[in-house]
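Yeah, one chain of the complex is gone here, protein chain that is, but the others are all in their spots.
Letters A, B and C name the chains as they come in the text, with residue numbers starting at 1 for each one.
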Amino acid sequence: MGNHYIPNSAHKEEMLKEIGLSSIEELFADIPEKFIKEELNLPEGKSEYEVFLEMNEILEKNKTVLEMPTFLGAGTYFHYIPAHVKHLIERSEFLTSYTPYQPEISQGMLQALFEYQSLIAELVGLPVVNSSMYDWGTAMAEAALMTVRLHKGKRKKFVVPKHTHPERLQVLRTYTRGPEVEIVTVNWNERGQVDVEDLKEKVKDAAGVYIEIPNFFGLLEEEIREVGEIAHEAGAYFVVGVDPTILGIVEAPGELGADIVVGEASYFGNPMNFGGPRAGIFAVKNDMKLIRQMPGRIIGMTKDAEGKRAFVMTLQTREQHIRRAKATSNICSNEALVAVAAAIHIASLGPKGIRELGEVILKNTAYLKKRLSEVAEIPFDGVNFKDVLVRFDKPYREIHEELLKRNIHGGYYVGSHFPELGEAALFAATETTRKEWVDALISALKEVI
Amino acid sequence: MGNHYIPNSAHKEEMLKEIGLSSIEELFADIPEKFIKEELNLPEGKSEYEVFLEMNEILEKNKTVLEMPTFLGAGTYFHYIPAHVKHLIERSEFLTSYTPYQPEISQGMLQALFEYQSLIAELVGLPVVNSSMYDWGTAMAEAALMTVRLHKGKRKKFVVPKHTHPERLQVLRTYTRGPEVEIVTVNWNERGQVDVEDLKEKVKDAAGVYIEIPNFFGLLEEEIREVGEIAHEAGAYFVVGVDPTILGIVEAPGELGADIVVGEASYFGNPMNFGGPRAGIFAVKNDMKLIRQMPGRIIGMTKDAEGKRAFVMTLQTREQHIRRAKATSNICSNEALVAVAAAIHIASLGPKGIRELGEVILKNTAYLKKRLSEVAEIPFDGVNFKDVLVRFDKPYREIHEELLKRNIHGGYYVGSHFPELGEAALFAATETTRKEWVDALISALKEVI
Amino acid sequence: WDEPLIFELSRPGRVGYTLPKPIEDVKVEIPEKLKRKTPLELPEVSEPEVVKHYTRLSEMNYGVDSGIYPLGSCTMKYNPKINEEIANHPKVAFIHPYQDERTVQGALKIMWELEQWLKEITGMDRFTLQPAAGANGEFTGVMIIKAYHLDRGDTQRTEILVPDSAHGTNPASASMAGFKVVEIPSNENGTVDLEALENAVSERTAGLMLTNPNTLGIFEDEIEEIAKIVHKVGGLLYYDGANLNGILGKVRPGDMGFDIVHLNLHKTFSTPHGGGGPGAGPVGVKEFLKDYLPVPLVSYDEENDRYYLDYNVPKSIGKVKELFGNFAVLVKALTYLKIMGKEGLREVSEVAVLNANYLARKLKGTRGYELPHKELRKHEVVFSAEPMKKETGVRTLDVAKRLLDFGLHAPTIYFPLIVHEALMIEPTESVSKEELDAYVEALKKISEEAYTNPEIVKSAPHNTAVRRVDDVLAAKKPVITWKMYKELKEKGEIDY
Partner (left out) sequence: WDEPLIFELSRPGRVGYTLPKPIEDVKVEIPEKLKRKTPLELPEVSEPEVVKHYTRLSEMNYGVDSGIYPLGSCTMKYNPKINEEIANHPKVAFIHPYQDERTVQGALKIMWELEQWLKEITGMDRFTLQPAAGANGEFTGVMIIKAYHLDRGDTQRTEILVPDSAHGTNPASASMAGFKVVEIPSNENGTVDLEALENAVSERTAGLMLTNPNTLGIFEDEIEEIAKIVHKVGGLLYYDGANLNGILGKVRPGDMGFDIVHLNLHKTFSTPHGGGGPGAGPVGVKEFLKDYLPVPLVSYDEENDRYYLDYNVPKSIGKVKELFGNFAVLVKALTYLKIMGKEGLREVSEVAVLNANYLARKLKGTRGYELPHKELRKHEVVFSAEPMKKETGVRTLDVAKRLLDFGLHAPTIYFPLIVHEALMIEPTESVSKEELDAYVEALKKISEEAYTNPEIVKSAPHNTAVRRVDDVLAAKKPVITWKMYKELKEKGEIDY
């Protein structure tokens, strides 16, 4: 019997005969006999129904944030994705297509990605955006490499806050090991923000300086402009990493002085999915020097043979399939569909929705913070967005355990990354956070502490 | 602020002005003041996210057949629907279109429905099929009315087995109250099948005779051909109701003598959905006398102005929008999408799959029956398909309750419809039934009985 | 595309399915005389082929998501995707209608809540959600009328009155219920002629079926008088909810004197039309009729916080459909209602009516089109292209086909019957001003063409997947299935 995914399963004999072969084995005659694997030690195929049941049964073992109030953030947030966004990116013409190598029959995806680039450009305040990196972390790492390339290797230092998101910092360290870039960290001050004096001491000969909005503690860094100026004065490029959901209420990083903006696009339009897929934002100033050093795929507008507006992949000479070993990056497959989902979500929100989203999150975070301050210490003042750092008097793991028993998932323990903060954790709110969840958390904490 | 579903919410003033009006109220000036409702006593609108949470919370209160082994059948069955079927009917060009009044831009739906008609025709063995009724019950009721019309009102009797599915029988009774058709029921014999002698006595002057494959007890009626012959000899039309999932292994009703075949198409391609939507099969012989009396919408093949094959709604003069009070039925909206889902599923199964599906169900039913016979009485012999009638010594409701406590959902109690059967229930199997479910059921029954 | 039939894609040996093995290879034999012997000529295709085939077919179809779809009386509004997401939930798909009530409290609550919304929206006292579609609801309604009169021993009420502007389903439903249909003419305003109504009512009158706003999009402003006339002779007043979108949240059928109402959830409440169905046609009644509703109803036992199927409906007309209705459709409607809320529903009718009147006034005065009856419309407007036909020979059908060339869906045409060469346009609240402007522009352009180059309109459409389809041939030579096609083709009786 044939395989339901493989139409010609049923016609092997016939086709072999037509091309003058007598067996499938002939087609594999070039493989040394000794390497031929007779049979894999794997299960036999199952019916779709059985696999449906099996996968459902496995998935039953997950407990979702809909099933328990969850205060985890730290780089991954529970945002609500409108149903139409999901519906549209599941359209199989988008979903099952690939890199638009043939623009004439791929205008839909090309235009959607051009729109993504354009929407992100508005948010971040830089006019040149690529059509996605893997995630914020890899985008940031590629930005670091780019600043080094821009200095033609004469500067090999990249300055980041010590309180850069640990996931991202780890990615940066791996990515920069090739060209042996030196990663220098700047301390935070008593308000949990970049210590500008420390930065000034360390910025010399830096290829780039990096800062995040908001920072790992959920705080809005207040001296971003100053940091940018310090970087520029030292001849370094200024790279800003941003959670774009804040950009309705916070000034565009491009306007704050950034030369390169990176960030996470998947906060729009995409569910958490246990952390992936995501999509990294990568934007630069309209400066051919920077553009030529950009990693990733870029969609451009042009015209067709009849003068009609059309879209196409452009500036490909930076890319690996042309430049090979000298490419700006090795990236090929990116996160196009994630980017399109983000674009549809951003377009649906519009200027008003983006602002309102920012405000709701800001207020919900403030509510969470206020309530948390009733039961624990908030070590840093300042404005929080999503994450709030909270310090407890008792080992956080114990508190966490007690919360779980009460069907509440507490925050993210930061003690392992930053022991100096003590028994601290990040608790997060977004627009999805419900009052009754916070109230339940606080009651539980009161019992537990 | 505008409404997100209503683009012109934002432009009311502007549009009113353009057409020379000054307020929305003017547009409603023709409604007598006294009837104007100032405000409905209803909740205010909510965000999509809140409604998503709310609906999820409500739905959490349902327990699905995936969460407990369930042996309910009796006209609704848990079949597995391949994912591609669902994917395809969710394509918005299908989902959001309506009756294809403009064939030139509706060829997709028209062809899909033509294919539905064609696939059903193959299964039931009659070449003329409409593009769906609401469900088996209404299709059967309309068939009864049709047989009366075919006799020009001179015969007003419709003969059905007493063990016709109670839901369908109730629909039949309501539908036939208008033209005052007399419903005569025929007893079952000691094997749970139509009592042919009783039928012979009652068939005189009948407009139509009806029988089901399988019957309400899940049994294959063995004397279908004979019943058809008796009907025809008495000058009555022979109407067969069929579960089409059996038709890979059982002869097409058209070949067994049926003039009209009705049945449930939604067993293919559609989930149970708490009983709806469904789609009624309606098929007749290729005889203009019958075709002209058929209810429902029919898609036909024709050609376009350039001689190219095309599809279009046809034989519409039977229908209400043209014939009005003299139409063959009042049906307008039907169950087109349900029919298309069924078509896609049937096409995917093909001849081999349909046969295999029938065989798997037959065997699973036999296994269930064999195991049930270990613990209870099986009052009727014969071949069962899906449903098996089982009789217990103890009140079934008590047994049912005990099973529920063990997270097993027992069968359908038939005592309320047929008290003469005693403490009997229908237990059902399909291709989705798992051995471990049956084994759990039998263990539980052993404890309980 | 020139997409072949799925049968034409068939190649022996291909499969497009997987099935679990039987639990046990028990031997069961179908009795010899019942075994299938007729070969099953179904297509043999693989899953990728099935998916490509129906994907392509879908791309040959126009839906609400493709563009404006102003089919009059069909209310082709936007179908929110959240409706689909909720209705596709496993907790909807995988529940059996005969499950123990304790295991389907969610489903019952949804039905109960929906009923509460519909009651308040219409001003009725109880609803059945059983009817599968509008016509099924109408049948339910007239059967209730019938049962009500018979129950009171009022056996001579054999007539149902229906205005001449009514949908075809009204007379057809009345007729199916065994009533004689009496047609009431419209007056010059396009509304019910009161005098004619007065003359038509009698002790034989079972009821009047009325659509308000009517199919011209005109509000029956003498509704109070109409109700009086019908009620006075003992008849009941039936509200056809097809056009509820025009007055949603503004005025309620129950307040206007209607005794029975059917709604179309697939029109007013945004559930998709699915190429012809499934819809849902709930029927609401005033208190005095609730004992006639189909069984079961969904009731709520407040004390035990328990929803249940209520079969205690003493004079029930029985069942008009199996089980409880098109449940998945009900889920979608409730989702929509909760998102819209009371102010959203009002916004719906306000903008739907604004859009229709905007379009009407922008198009009015264009050569060849005439706007008969009153100017003020509710959610839809009916133009007549009679002048165009007389002056250029271009018929309404041609105008409709030409619209397709502009990538626009045609309005409902040749309905209502009382308007000659009718173009019945219902934009709904879902379209934008630009779409309305583009529609008016296209109709104006077609008018211009009709008067300068009528052939281009008469031979339309030109840019569609197929050219004008020959429906006369379809009726003359019925080819309804692949089976019939093969036979006719073999005999050489058809060449397509």
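Please note the rule applied: contacts are C-beta pairs under 8 Å (C-beta built on N, C-alpha and C of every residue); 3 or more make two chains touch, one makes a residue touch a chain.
All values derive from a computational prediction rather than experimental measurement.
Engineer: If the hidden chain were put back, which of C:T158, C:S202, C:S299 or C:S432 would touch it?
Structural biologist: C:S432
Engineer: For the chain left off this view, which of A:I281, A:I344 or A:A424 is in contact with it?
Structural biologist: Of these options, the touching residue for the absent chain is A:I344.
Engineer: So that we can see where the missing chain sits, which residues of chain C does it touch?
Structural biologist: 1, 11, 14, 18, 46-49, 51-52, 55-56, 59, 65-67, 78, 80-81, 339, 407, 430-434
Engineer: Spell out, residue by residue, where the missing chain touches chain B.
Structural biologist: The missing chain touches chain B at positions 1-7, 9-11, 45-50, 82-84, 86-87, 92.
Heads up, the rule we're going with is that only the chains that are shown with their structure count from here on.
Engineer: Skim through the chains and flag the pair connected by the most C-beta pairs in contact.
Structural biologist: Pair with the most C-beta pairs in contact: B-C.
Engineer: Report the inter-chain centroid distance for chain B and chain C in whole angstrom, where each centroid is the mean of the CA atoms.
Structural biologist: 19
Engineer: Roughly how many whole angstrom separate the Cα centroids of chain A and chain C?
Structural biologist: Once rounded, the distance between the two centres reads 46 Å.
Engineer: State, to the nearest whole Å, the distance from the C-alpha centre of chain A to the C-alpha centre of chain B.
Structural biologist: 48
Engineer: Name the residues of chain A that each touch 2 or more other chains.
Structural biologist: 1, 4, 48-49, 82-83, 87, 92
Engineer: If you look at chain C, which of its residues touch at least two other chains?
Structural biologist: In chain C, 14-20, 44-45, 47, 51, 55, 80, 82, 84-85 touch at least two other chains.
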